[in-house]
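The complex is shown incomplete by one protein chain, all other protein chains being positioned as in the whole.
What follows is chain A.
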């Protein structure tokens, strides 16, 4: 299903080339790029949908070829789905997914987070929301200790919020008990 080797309809007018961070090129159907707001805007700005415009390869520095492969698989599968609307997010305590989605996202957490980053970068709302819900389904109903195991994190809480029972200290956290990640965006490195 991949577009890596477009054998079916290799008409350059309907495709653009994207380059992953490891230099691999992928030929993408313009129809597929509509699901990614980032790519759709780029195509619109550079008028790549016109046949008389020269199409330079689009570098995607934040996305590896493996992630790109995975994303293209998602885009292909959802090619004929209606456009994603924000209202489509419906709150439900039970997490149910399509079988295809469950198989597609049956990957380790670290790969899931990388894919989430990629979906966020390319602005594919359906994929982003689905990954968030899959991650939530892995957390829901679990105790704090189980969540720590699932997410592979150590605590920085000294005592339990409710019971007051001491919790094992996290040696990796800073001495003053500050959170591991900053809640305000840090300035970019110079």
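We adopt the following convention: a contact is a pair of C-beta atoms (placed from the backbone, for glycine too) under 8 Å apart; a residue touches a chain by one contact, two chains touch by 3 or more; residues count from 1.
Convention: contacts and distances are computed from a predicted model.
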Notebook entry, point to check: One chain of this complex is not shown here; going by its UniProt record, which of these names is it: "Protein CBG13796", "Exosome complex component RRP40", "Exoribonuclease phosphorolytic domain-containing protein" or "F-box domain-containing protein"?
Noted result: "F-box domain-containing protein"
Next item on the list: Please pick, from A:51, A:76 or A:140, the residue that touches the omitted chain in the full complex.
Entry: A:140
Notebook entry, point to check: Taking the entire complex into account, which one of A:45, A:96 or A:152 touches the absent chain?
Noted result: A:152
Note to self: Applying the definition given at the start, please give the residues of chain A touching the unseen chain.
What the structure shows: 91, 93, 95, 108-110, 113-114, 116-117, 120, 128-129, 132-133, 135-136, 139-144, 147-148, 151-157, 160-162, 167, 170, 177-181, 183
